[in-house]
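This report concerns only the one structure given below.
All protein chains of the complex are present and in place, except for one that has been dropped.
Take a look at chain A:
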Amino acid sequence: MPLDKKYITVSALNNYLKRKIDVDMQLQHVFIKGEISNFKRNMSSGHLYFTLKDGKSHISAIMYKGFAEQLNFDVKNGDSVLIEATVSVYAVTGYNQLIVKNIEPDGLGSLFLKFENLKKSLLQEGLFDEKYKKNIPSYPSKIAVLSAYPSAALMDVMRTLKKRFPVCRVIIFPIPVQGKDAYFKIISTLKFVDELHFNTIILARGGGSLENLWNFNEEALARTIFELKTPIICGIGHETDFTICDYVCDLRALTPTYAAIEATPNIEDMYKHLSMLDGLLKSNMKYKIETLNTRINRLTHFYLFKNPEKLYGDHLQYVSYLQDKISNFMEKRLNNNMVIYTKLNLQLQSQNKVFVSHYQQKIQTYENLLKINFHNKLKANRNNLSMLISKLNALSPLQTLERGYALVKKENQYVSSIDDLNNEDNVSIYLKDGYVKATIYKE
């Protein structure tokens, strides 16, 4: 072993290499593209390990947990990727390795990722919610078409509109549909058209690659479409092409032609529908009238209407029966009363005669009696009177005076005793031929 040769350890060498590389500024920040292989994730640490390769060479790579967590796509073997990394040497093995800071899908992959991310965030924000979707008018009178002019897509839309619903007024607003920043013009045109009170807006573009269609994946355009007051139908690309506009618009049509179909009714169908309604209108009315006519006929032929006398025939008979009954009854009653009356009348007449003659006789009797009594009484009174006159004559004082007797009157009173006379009383003394005055002288 020559003494002038200085031997170092493997680890010293590896550490030396590691230091050399770590201080190289070029290697601190490298951009590499390649394909992923041997991909694995350490479940406990969260670090990612894989090999990046191209057709000829490969290099191992590690992505620490902190960076790995910020990845927004799923890394898998076979992915073509763009990597941002630091080159280092793993001292234990002496292998070069990449300390990866970011991984992005290469080329289309990266656009697709961007698309997916925007779609995800707008979805979460609710821009695709059904509740925001406006109804597309069934019978539009004014449609705005936004498309490239001239373009096959525009012609598809216009031909379809004209064929299906020529009564509708259509105005085309040409827009650029590809190239950088074309979406700015699309946004301003949409905002302008939104103020013009169209029933529907059709946004149409023919098929193209993801890059060609990219303007329709711009967030600003998506937000403009979301804010529109006018219902909008998107017909962008082919059936398999999906853009953010397709998700955010009110109705996604598979192609421009379908967009025109969705926007309009078919006038032929409408004619058919209208004539069907017209026919139904008339046949329903006709049926209604026929039904009513049948009912009227049935009612008109109702037997009572035909023979109205049946309505009162029975009653008539009953009334005449009652009339007969009542007149029979009355006649009978009258006859009975007549008999009673006659009988009573006769009775009354005979009784009256008896009564009158009885009282006439009585009156006659009393009259005779009265006459006889009156005569008797008169005769008696006459006899009595003559007797009284002779009695009176016998008793009269004048007869006494004739025989020489006198009457003495004192103060107009006859005096019958001397006791009634006092000395010097003035008296009158009546004699048969007059009177004289005298004064008493008592001894």
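What we mean here is this: a residue touches a chain if its C-beta (ideal position, glycine included) is under 8 Å from a C-beta of that chain, and two chains touch if they have at least 3 such contacts; residues count from 1.
In this section, contacts and distances are computed from a predicted model.
Novice: Looking at UniProt, which of "2-oxoglutarate oxidoreductase", "Exodeoxyribonuclease 7 small subunit", "Transcriptional regulator" or "Putative ABC transport system ATP-binding protein" names the chain we cannot see?
Specialist: Spelling it out: the chain absent from the display is recorded in UniProt as "Exodeoxyribonuclease 7 small subunit".
Novice: In the complete assembly, which of A:Ala152, A:Val167, A:Ile363 or A:Ala438 touches the absent chain?
Specialist: Of the candidates A:Ala152, A:Val167, A:Ile363 or A:Ala438, A:Val167 is in touch with the missing chain.
Novice: Which of these touches the unseen chain: A:Ser138, A:Ser209 or A:Gln361?
Specialist: Final answer for the missing-chain contact: A:Ser138.
Novice: Out of A:Leu292, A:Ile326, A:Leu385 or A:Val436, which residue would touch the omitted chain in the full complex?
Specialist: A:Leu292
Novice: Check each of A:Ile103, A:Met158 or A:Leu213 against the chain that is not shown and name the one that touches it.
Specialist: Per the contact definition at the top, the residue touching the missing chain is A:Met158.
Novice: With respect to the chain omitted from the figure, which of A:Phe115, A:Tyr149 or A:Phe184 is a touching residue?
Specialist: Here the residue in touch with the unshown chain is A:Tyr149.
Novice: Can you list where chain A touches the absent chain?
Specialist: 137-139, 141, 149, 155, 158-159, 161-163, 166-174, 267, 270-271, 273-274, 277-278, 280-281, 284-285, 288, 291-292
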